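Each remark here refers to the structure printed beneath this line.
Complex shown without one protein chain; remaining protein chains in place.
What follows is subunit A.
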Amino acid sequence: MAPILDIKNLYKSYGDVKILKDINVAIEPGDFLVLVGPSGCGKSTLLNCIAGLEPITGGAITIAGQDMTEVSPKDRNIAMVFQSYALYPTMSVAKNITFGMKVRGVDQATQDAKLKEVAAQLQIEPLLNRRPGQLSGGQRQRVAMGRALVRDPALFLFDEPLSNLDAKLRVEMRTEIKKLHQTLGASMVYVTHDQIEAMTLATKIVVMKGGVIQQIGTPAEIYNRPANLFVADFMGSPAMNLIPAKARKNGAGTQIEIARKGGEPLVLVDPTAPDLPADVILGLRPENIAQADVRTGESYQVADCLVDVVEPAGADTYVMSNLGGKPVTARMHAETTAKAGQPLSFAFDLGKVSYFAPEDGRRLN
């Protein structure tokens, strides 16, 4: 299948300031692409470039096989939902939704039919005669979605559409957007700086930092095999444990030596590790560290560590220790026997381990 959106060697500068550097992304029809990254990394700028709201400095953007360089936003066959919703303040909800069709000269009957369909889909029929000022945040969000949905575009663009909602509503709307994507089968580009939103919604994630793409991949790839330290640290909550370690090749595999507070260094053996430099950073997700007697398997290696803090969080309990001079979090069962200040047998799942180079943060395995 031809990609619905294809971005090649895109550069964008404001004056002398380079905001986006050599962006290359393509998505297939039906993909849900999530752009994620810290504040100010250029996510909105990239979205605005795709929409044609900002001129690009270099490279090319293709939508549905057509080069977009000279095409104005209204002719790009896109719809966009903004962070502030950007509803027209003096128009009723119905007028907000139909404004685009009116401008394009769509006949009244079609407008009414589309409005009805979208209003039913988003359950906003009772609100159609209200002004945006008379709506709650969640309702405004729906109206903004409605305005995008009536366009039936080749590509939906969302700029942090949920960031103004409270936590509960955000989770609800997240599910609704996911459902919407599944029923419509539409192609979407979605900006967020919430990595949980990214993981739950995306079929493909782009992680950005400082205007440069760090990694492109499915949520599982990004989560399990982060391309560098930045991605490893940014995606996942609580964050991946990144522990400084020394690696030494030995007969059976590679010995990984980690400094342990108030005791001998911890030594783990990874039989499948590639050739590693002497200094590495070992990355292990909290759920890959368990209590030894609860979970054991082939790839698990057991070692005693001193527990610093125990944080019950309902279903799980987070157990904090200190390894290699860094705090380390393990996600354990609610019934864990861990006690602060006492040693506990930890099981490390080296089957899921990532190794990074300390100098430049790149992935080593």
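By definition in this document, contacts are C-beta pairs under 8 Å (C-beta built on N, C-alpha and C of every residue); 3 or more make two chains touch, one makes a residue touch a chain; residues count from 1.
Convention: contacts and distances are computed from a predicted model.
Trainee: Any idea which of "Sulfite reductase", "Anti-ECFsigma factor, ChrR", "Cytochrome c, mono-and diheme variants family" or "L-arabinose transport system permease protein AraQ" UniProt assigns to the chain that's been left out?
Mentor: Its UniProt record gives the name "L-arabinose transport system permease protein AraQ".
Trainee: Among A:F32, A:Y85, A:F158 or A:F234, single out the residue that touches the unshown chain.
Mentor: A:Y85
Trainee: I'm checking contacts with the chain that's been left out. Which of A:G30, A:G59, A:P73 or A:G210 qualifies?
Mentor: Answering carefully, the residue with contact to the hidden chain is A:P73.
Trainee: Check the options A:V17, A:V103, A:A252 or A:A278 and report the residue that touches the missing chain.
Mentor: Once the missing chain is taken into account, the touching residue is A:V103.
Trainee: Among A:G133, A:G314 or A:G341, which one touches the chain that has been omitted from the display?
Mentor: The missing chain is touched by A:G133.
Trainee: Considering the entire assembly, which residues of subunit A contact the chain that has been omitted?
Mentor: 48, 51, 53, 72-74, 78-80, 82-91, 99-100, 103-104, 132-133, 140, 147
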